[in-house]
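Data first, discussion second: the structure below is written as structure tokens.
Every protein chain of the complex appears in place save one, which is left out.
So, chain A:
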Amino acid sequence: MAEMLWVLLGVAVGGAAGFGLGRRRGPTTLAPSRAEDPHLHSISRLAGSLAPVWSAQITSSRTQMETAVGTLTERFAEIVENLDTVLESSTGVLDEGQGGTFDRSRERLGGVVGTLDDALSSKRATVAELRTLLAFNDELRQMSGEVTAIAAQTNLLALNASIEAARIGRAGAAFGVVADEVRQLADRSAGTSERMASKVGHVESTIRTLLSHAEETAEREDEAVAGANAEVQAVLDDLQGVVAGFRDSSATLSRAATGIRGDISASLVNLQFQDRVCQVLEHLQASIDRLPAVVEEAGERARTDAPPIDPDAVLGEMEASYTMAEEVDAHRSGSGAQVRDSEITFF
């Protein structure tokens, strides 16, 4: 389009004044024209018709590019924001899983097992107390036997005393009464001792039953606590494995998300071309919009035998409208210019 613009301008100006701008871009050179030249008139009309069409096409292209790049950047920005959210939540879950939930679970389960251990220790103490009680009971049985023996001995002594009292006669009557009383006391002691022996036997039987039951229960509970400990440890090991798996997956996901975020951010940086291209097109459009007036002026000068327009002045006016360094570079070199690196100036 730019080539056509220059050729058209060259034809128009050259046709009008024998000096074409086309010398820059094309070889077209026409003979000096006359006033009211139909060819000149047609060129002027052509410029007046073409310029709005070119301008409209540029506007359409700019609008499409702005819309498409704008939509693209918005989508990319949303993706980056979503990735940031994923990264934050992933990191949060990982931290909670590592330092929080797992440690708290281990602590609570350890507490449960500790309670069971305490209960078992208490039971073992009870068994030990029962064994002590059994030993005391044996002592009671022995003491009861001793009381029985003393009662038998006392009974024998009382019997001898009764016999001696009877042999003395009337003078030993009172002593005989005392001896009978002692013998009765000895009999009662022997009876009490027998009942004590019987009770001690019952107590021993009961204690042995309790002891047997307690020992059996303690043994089962011991096994149960050991089993619970093993189960808890197995569960914790499994949980730790799951957490480690999550951590690895999360780390992999995090690395991937970070990489994707970086790639998208880098891609977004490249989309800055839209802003620059739009400005180039804007300046080009302004030049195209001005073309009909330039051609018209060239024709008018031809009709009135005024000096031809100065193409350098037209080009200089165009160059003055540029805002970017590469626009000036392209204008002066006649070929595409490289985008310059960013420059930072601090005031």
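The criterion applied here is as follows: a residue touches a chain if its C-beta (ideal position, glycine included) is under 8 Å from a C-beta of that chain, and two chains touch if they have at least 3 such contacts; residues count from 1.
Methods note: contacts and distances are computed from a predicted model.
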Per UniProt, the name of the complex member that is left out, chosen from "DMSO/TMAO reductase YedYZ molybdopterin-dependent catalytic subunit", "Two-component system chemotaxis response regulator CheY", "Thiamine ABC transporter substrate-binding protein" or "Nucleotidyltransferase family protein": "Two-component system chemotaxis response regulator CheY"
Among A:L46, A:V80 or A:L210, residue touching the chain not depicted: A:V80
Where the unshown chain meets chain A, residue by residue: 66, 69-70, 72-74, 76-77, 80, 84, 265, 268-276, 278-279, 323-325, 339-340, 342-347
